[in-house]
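Just passing along the structure, written as structure tokens.
Only a single protein chain was left out; the remaining protein chains are all shown in position.
A, B and C label the chains in the order they appear, each numbered from 1.
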Amino acid sequence: MYSFKNDYSEGAHPRIIDALVKGNLEQTDGYGRDPHSENAARLIKKKINRQDVDVHLLVGGTQTNLTVITAALRPHQAVIAVQTGHVCLHETGAIEATGHKVVAMTADDGKLTPALIQSAVDAHTDEHMVQPKLVYISHSSELGTIYSKAELEAIRTVCDANGLYLFVDGARLASALTAQTADITLPDLARLADVFYLGGTKSGALFGEALVIVNDALKPDFRFLIKQRGGMLAKGRLLGIQFECLFADDLYLELGVHANRMAMRLKDAFTAAGVSMLSDSYTNQQFPILPDTLIEKLRQDYKFEIQQKLENGMTAVRFVTSWATVSSEVDAFIACFNKLIKH
Amino acid sequence: MYSFKNDYSEGAHPRIIDALVKGNLEQTDGYGRDPHSENAARLIKKKINRQDVDVHLLVGGTQTNLTVITAALRPHQAVIAVQTGHVCLHETGAIEATGHKVVAMTADDGKLTPALIQSAVDAHTDEHMVQPKLVYISHSSELGTIYSKAELEAIRTVCDANGLYLFVDGARLASALTAQTADITLPDLARLADVFYLGGTKSGALFGEALVIVNDALKPDFRFLIKQRGGMLAKGRLLGIQFECLFADDLYLELGVHANRMAMRLKDAFTAAGVSMLSDSYTNQQFPILPDTLIEKLRQDYKFEIQQKLENGMTAVRFVTSWATVSSEVDAFIACFNKLIKH
Amino acid sequence: MYSFKNDYSEGAHPRIIDALVKGNLEQTDGYGRDPHSENAARLIKKKINRQDVDVHLLVGGTQTNLTVITAALRPHQAVIAVQTGHVCLHETGAIEATGHKVVAMTADDGKLTPALIQSAVDAHTDEHMVQPKLVYISHSSELGTIYSKAELEAIRTVCDANGLYLFVDGARLASALTAQTADITLPDLARLADVFYLGGTKSGALFGEALVIVNDALKPDFRFLIKQRGGMLAKGRLLGIQFECLFADDLYLELGVHANRMAMRLKDAFTAAGVSMLSDSYTNQQFPILPDTLIEKLRQDYKFEIQQKLENGMTAVRFVTSWATVSSEVDAFIACFNKLIKH
Partner (left out) sequence: MYSFKNDYSEGAHPRIIDALVKGNLEQTDGYGRDPHSENAARLIKKKINRQDVDVHLLVGGTQTNLTVITAALRPHQAVIAVQTGHVCLHETGAIEATGHKVVAMTADDGKLTPALIQSAVDAHTDEHMVQPKLVYISHSSELGTIYSKAELEAIRTVCDANGLYLFVDGARLASALTAQTADITLPDLARLADVFYLGGTKSGALFGEALVIVNDALKPDFRFLIKQRGGMLAKGRLLGIQFECLFADDLYLELGVHANRMAMRLKDAFTAAGVSMLSDSYTNQQFPILPDTLIEKLRQDYKFEIQQKLENGMTAVRFVTSWATVSSEVDAFIACFNKLIKH
């Protein structure tokens, strides 16, 4: 039984494991005040070519999202997000639990647009309504799609026009930056977003997200917020060591390249067989629309998630690849799929 | 420079590291729904000799404290804690950030008493005041002291009389249970507390706290709260593997024994030299009261925390040992200390 | 310039004013512990023919909504409401500020249905999502529409099937209960809702909402929540006196009858002139769809709100009547309207 269920099924890339083992008995100060965390921040700043940003390492994505949002907003201010966004649907109301409304906009492809953002702003006219203040986008999105540089620049423009912060959830950033259709670089991201993060959990680390705060207004006292919301790891150097490995050279992006390559082989197999895809994804999540009968058969040997029940006995399912996806297992899956689909 | 600064300076016990390395490329489901987490829960239930409890594995202590408290209390209800308690002082208002007041009681030795609890309850008389509902104690306390079985039973009695939950923060439980003066066992704890946790971060794990919910009223929907507050680790099996190691045999308590043994050698050295101690601790935190001049000299070779400035050029400092404290380094420190104190 | 802008433009019904003046120098205890508040509760219980309910008097609607919801829900639980519901749109995120998500469902007529409720429940499947627990409906709705007894019973059934509380916002209950199409009585409401309120602010009082808690699970410690959220009026007898006046006889419903009668005359005038209405309302809010040119002219003599810009130079506007609407002013408006529309 091989799993394409998600990109956090395995542990960490072997180089990360080696580094953790090697430094295990070192003594360092806690809570991110250690040489590894400092060095990781330095390496990340170098990759994005900006010395004026703040870098913080947090354990997980939901935690990072809720900490950024609680730090950025006053009590009456709200987030604008697409209805499939992680903060809308899959965080058990974590944002609302910090007191903030998420204004959810409908989009078929998992992406916000300037028009959707403007319409959310325009719908909120006075003090009887929340005040939209932060735009949340995921890159890649929950449907595997990515923003082009032009799209991101247009979003930046509408944010500037309306005094909005732009926050990019980069849980799957390694895959997004290395997709064959991608034209956004890390320096672009730092230029266009007020705050974003480089996801580690889904890109080779045991856990960890590297948050980059670009906008000075969001920097003060950020460590207070991390601590208050439970996101400050006692042995913070565990995060430092992992991001040192990912950013000392190009490992982070290389892992994205591998995940995408595996995903594209799946996509090619699906489309070659005439299967429709729920979204046009070039990243590590693929959403084929399959007959329920075929899904049942595939499930005897493979794990994957149901995305959405459709009509006429069809269902969109989700296949996820990662840095750890084994090439021969992809071959085997494709063979199995091709065999089944012919019957 | 050797550090007695805290019990989270090093990584994890080598057996834990080995297990993490060994299982690194296994595929498991995420968010604690994996065989390792399930097995860890089974082993913990066996150690405390209770099948009817719920076990959840969370990443860190502040997160565990705030999740338990937010799950247990209605909005108008409050926590009773000693003023030196971790939730009062060292969590950046994490409990208040979930909406709950912590009623802080003054105690010199870091421990709540039935009289203090009753007095907190009696001071809150009607709907213009918060309603105390949960008693928070740390075992061992932030001053290294521990509760005797008789003391804990008396606290249980006052809780029952007033309809209060008893929550035991066991961040340093391994040390508390194995102190030479200890008479409380894990099954005692499960009998007397409504909810408690077995700290991993400070007892041999990379990170992790194993929460045990005994009282049925606190069990429903607990995973929703863990997720909402950001405490649900995607690769949950990392927690499972670590607690499997700690509880497959007696490793957890053995690590406490070692930490205490190192601490008692420090204590013996301090008291032999006529040094007063801020608290009478038999656990892994020791608080000698030293002249500032001596502290300055010791700091050239050793790291430790300042606890409290006192009068006449004296200061209480904190020395912490752990599972990782090296015996020969304790010898070296004692030699250094004895040499300095004679001058 | 006469105003049809809202139903809180004037002060209170003269009988209420008289009672307030008369009791002005009485001395009573504060915070709702006075004979008037107790008597008001008694009168309300009699009207709804239930002795087993709790009655609380609060100052305003947003306050009442947020207090009920914070009292009813655990932190991971959510409200289901229609997207035009007051808690969704017009309370500045007051519900989210207490930590709870409002799951907004789309409906053209301002009303939830069993199907919408079930679909909201079904969309939330596990601990990665909020848990819907309370259904919020307004009766009459923000579009002036009302629920029939059969509709409310069907909603009750779907609530029971899914373990949901049903909360009825009765800010405009007097108008809803007395509409010509209404078949729900106060005792029906107490039988079908878990908690509801009888709005005073928009029905003859200076301010005040009388909350009725039917479900025992929602009763404990409710006064703590009122106080904590700032809703406990020091001179609580002001609320008591007003609701004594409204419920000593049938004044409350009579004021609804008057408001509706004025509204129906407006509606008749609009429809006689061939004007389409945004909703089919028989209560004190009417939403004619008018040409922008006509609106501009009407605004020279009348105040009313813009509800929604539509296509082709048409706009839905809102006319609101109340207990205080003067019959001759309605005549004058209709004359003016008829004159303008002919040109």
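Going forward, a residue touches a chain if its C-beta (ideal position, glycine included) is under 8 Å from a C-beta of that chain, and two chains touch if they have at least 3 such contacts.
Since we're looking at a predicted model, the values are computed, not measured.
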Among displayed chains, the one left out touches A, B, C
In the whole complex, not just what's shown, which of C:143, C:206 or C:290 touches the removed chain? C:206
Chain not shown: contacting residue from C:163, C:187 or C:230: C:230
For chain A, which positions touch the chain that isn't shown here? 31, 70-71, 74-76, 98-99, 127-128, 130-131, 221, 223-228, 232
On chain C, the omitted chain is touched by residues 2-3, 5-6, 8-12, 14, 17, 20-21, 23-30, 59-63, 66-67, 91-94, 97, 201-202, 206-207, 224, 227-235, 238, 324
What residues on chain B make contact with the chain left out of this view? 75-76, 78, 89-93, 96-102, 104, 127-130
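One rule holds in what follows: only the chains that are shown with their structure count from here on.
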Centre to centre, using CA atoms, which chain is the farthest one from chain B? C
Quote the value, from 0 to 180 degrees and to the nearest 5, of the angle by which the CA atoms of chain B must be rotated to coincide with those of chain C. 180
Centroid from C-alpha atoms only, then distance chain A to chain B, rounded to Å. What do you get? 34
Centre distance in Å when chain B and chain C are each reduced to the mean of their C-alpha atoms: 51
Once you find the CA centre of chain A and the CA centre of chain C, what distance in Å lies between them? 42
Note the residues in chain A that touch 2 or more other chains, in rising order. 91-93, 97
